[in-house]
Structure formats: C-alpha cells, structure tokens
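In this view, the complex is presented without one of its protein chains, the others remaining in place.
By letter and in written order, the chains are A and B; residue numbering begins at 1 in each of them.
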Amino acid sequence: MKFSVMVNEGPYTHQAADTAYHFTRAALNAGHEIFRVFFYHDGVYNGTRMTTPPQDDRHIVDRWSELAHDHDIDLVVCVAAAQRRGILDKDEAKRNGKDGDNIAPGFRISGLGQLIEAGIEADRLLVFGD
Amino acid sequence: MKKFMYVNRHAPHGTIYPLEGLEVVLIGAAFDQDVSMAFIGDGVFQLNKGQDTADSGMKNVAPTYGALGDYEVTKLYVEQESLDERGLELNDLMNLTWEDEEEDWAEKPSIRVVSRAQLSDLLEQQDVILNF
Partner (left out) sequence: MLHTVNKSPFDSHSLQTCLGLAKSGSDILLIEDAVYAAMSGTAVTSMVEAAMASSTIYALEPDLKARGIGSEKMISGINLVGYDGFVELAVTNDKVQSWL
C-alpha cells in the first residue's frame, strides 16, 4: 500500500513528529511504500539542520534525514509555511535576499500542490499534528 | 477524481490553522478533485460575520472565504450542533455564494448547515480527509 504522511507540528514541542516518524518506519518495515512526507504549519521546523538537541535525546531532524537517505523517502517542506517561519534552501535564500539557508539534508522545499498530489496518489493519507 | 474534505475545527486568529488551511483549499481547488469543507466545533467561528482585525493586527482571512465560490469550492458544511452550542445561527455567518453555471449563473449559498448525523455520513463518503 502507498502512504502519504502529513506532519503539522515541529520537533519536540508536540509528539506529532515522533508519532509520524514511528508510523512511517513501521509502514516501511511492513513492506509498504511511503509516497511522500509533507511538512506543513510548524511541521516545517522538522527541516532545519540547525538543531542541537541534548546528547541523551533523540535527534528528530537527523532521524528524518537518515530515513530519507536510507529509504529514498521524499520529504517536502511547504514553501509558504517555510517562508513564514524561516526555513530556507539556497534558492529560497537567494530569492528572498536572506544571508543564509538552513534546510536539512534529505528535505526539499516545494508548493502545496505536492500535498494535494500526495493525497491523490497515495492509498492512505495520515495527518499528524496537535 | 477523489473526494477531498478539509475539516476545520479551530477558531480563527488564535492559531494559524484556519489561515494556512484555507491556503491548502485554494491550491487544492486547481486539481480537479471533488472538494468540500466541514466546519465543526470552534471551526464555525471562522465564518462569523464582521471580523475586523485592524486593531489586533492579525491577517484578516475572512474575505478569502468569499473567493471560494470562484474557485469552485461550493460545499461548506457547517455542523448545526456546533452552531447551537455557540449560540450562533446561519444569519450570524458570512453570506458565501457561488454561481451555478448550469442554472444561468444563479447565485446559490455555499454554506450548508447539516446535522451531526448528516456530517457523519459525509465524512464516510470521503476519500481523503485533511484536518486543520
């Protein structure tokens, strides 16, 4: 089965990002396909490479990057939500005149159309949020 | 074609969910799917008439609901029980309309007040449900 996952909250503040991650891992372990993980609202904060959580805690951002790397998962951060919250890749930084970018490896920034497509193409779309 | 329903349960302004949720609906309207919105619980407050954000400095999203008809989002289901609990009537809500091409562009109301039981049926009929 093909799943799409929507993550509406940032790392640590809400459990949503954790539940979404564990669900995604379990789906992959069961042999299912993850069409896309789409990050919206504060969920875009899952995509900044600038986090330094305490050593004895899980590294939520790195965990997503590893998942993307190991299983070729499409992690998409919504451009509109990212602009509001300051998550940028090099193109966005240049386009908006910002002096740096912070997107984490394995994530890409794209439009809301990617979320709609995720709903159309997958067999199931799950939303994790507050 | 899939049936997409956008479920709105938050009041406006206190959180960004209604505003960013509406952005999804507008983008989604371009994808030729069967789209509807449901307003449940505090979500019904999003449709309150007369929202004036000048002094609070918040972005006024209310006018955007008026554009939904032009985007062919014509089914805005509002739960009766949620209105009742909040002392609201249809009259307290914005007058949102769409133009029916098949009836000589007759203007029709987009807001459809439904009972909890009817909303339960509507949810069952969807293919994809998003929550804001």
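Following the convention adopted for this analysis, a residue touches a chain if its C-beta (ideal position, glycine included) is under 8 Å from a C-beta of that chain, and two chains touch if they have at least 3 such contacts.
In this text the structure is predicted, and so the values were computed from the model without any measurement.
Across the entire complex, the residue among B:T74, B:S110 or B:N131 in touch with the chain not shown is B:N131.
Even with one chain removed from view, chain A keeps its contact list with that chain: residues 1, 3, 8, 15-16, 19, 22-23, 25-27, 29-30, 32, 124-130.
By the touch criterion stated above, the residues of chain B touching the omitted chain are 7, 9, 40-41, 81, 116, 119-120, 123-124, 126-129, 131.
The definition used in the following text is that only the chains that are shown with their structure count from here on.
Note for the complex: chain A touches chain B at residues 6, 40-41, 80-81, 111-113, 115-117, 119-120, 125, 127, 129. Listed in rising order, the residues of chain B touching chain A in the complex are 2, 4, 16-17, 20, 23-24, 27-28, 30-31, 33, 128-131.
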